[in-house]
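Got a structure for you, written out below as structure tokens; questions coming shortly.
Heads up, one of the protein chains got dropped from this complex, but the rest are sitting where they should.
After this line comes chain A, so read on.
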């Protein structure tokens, strides 16, 4: 070090630190844009190659060979990244990260549309749109996105009970089965606020997304009676069943279908959709307002809707997709668990988890703390 360089005084170090602090705080503000962007103002996107595809989804949610096919046909690259929760996905979008195609669930799609974060999708630009909207008319005008103006449905699934036939025999087809003495101490619930509160609500004949504190108190005390039967909260339902830690578990239909590939003998497992009703959910394709290559995203969505690709994806991930002509593929896949099928009637029953106001969300949050912490 040369002697001319003056050694920093304590003050100088503090000053530099203060600047860094200010910079960081300003950066923090930047992640909360003052003005909500409004993608409604943007013209619908034309389907054309305008760059590589920046893809953002759950891990392993599309057959890799489908990506390869897309890359080859259109001469673009698919740049993948993954999220592990809807909240994480939206946090990345809010932070200004740019993706071409994202896959929100119904509830989150509605929030993103309300926030003006999604570009409109012109169905006439999608040559395969009729295979969805012509057959599954529910999706022509879903509650979360009127007219499906900003989204295209990707998968649909429901929540039920998975169990070990070899350990506890047959069930009665009701959510009450979770209280069965035969499974005492070996029951898992999903580690998911909406699913657990929704299950309690269905058992009591209430609305699945209720934010009413009286309703939530009833749900909390009902679930309190389930605690002695519980072994834990875990969303890893099929591994818990496979390794025998669970004999019964709340489970997503798609996970149970995916388990069929791994089970040595599927006949020891069962999946039921309880008669009180089963929560329904749907993931969809969406293009964020700041997508760098929205045209390629449109081509990708259209490509994913081709029946041959839908079939590959169904077989790969175990989730049904509402595309005409692919029903048999899914029915074959879930032959041992026919209750995994999602029908138009299931969709119309409308047991989707809906967005509540801030007060309702906070009340649900408190109820979940009480259910989880006892």
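Heads up, the rule we're going with is that a contact is a pair of C-beta atoms (placed from the backbone, for glycine too) under 8 Å apart; a residue touches a chain by one contact, two chains touch by 3 or more; residues count from 1.
One rule holds in what follows: contacts and distances are computed from a predicted model.
Undergrad: I want to check something: the complex is missing a chain, and I'd like its UniProt protein name from "Glutamate synthase", "Transketolase", "TldD/PmbA family protein" or "ABC transporter permease".
TA: For the chain not displayed, UniProt's protein name is "ABC transporter permease".
Undergrad: Which one, A:165, A:193, A:218 or A:306, makes contact with the chain that was left out?
TA: Residue touching the absent chain, from the options given: A:193.
Undergrad: With the missing chain put back, one of A:111, A:165 or A:306 would touch it. Which one?
TA: Looking across A:111, A:165 or A:306, the contact with the absent chain belongs to A:111.
Undergrad: Of the residues A:38, A:60, A:87 or A:344, I need the one that contacts the missing chain.
TA: Final answer for the missing-chain contact: A:87.
Undergrad: Just name the one of A:97, A:174, A:290 or A:355 that touches the chain not displayed here.
TA: A:355
Undergrad: Since one chain has been left out of the picture, which residues of chain A touch it in the full complex?
TA: 1, 5, 7-8, 13, 16-18, 20-21, 23-25, 28, 32, 85, 87-88, 90-91, 94, 111-112, 114-115, 117, 191-194, 227, 230-234, 243-245, 355, 358, 361-362, 364-366, 368-370, 372-374
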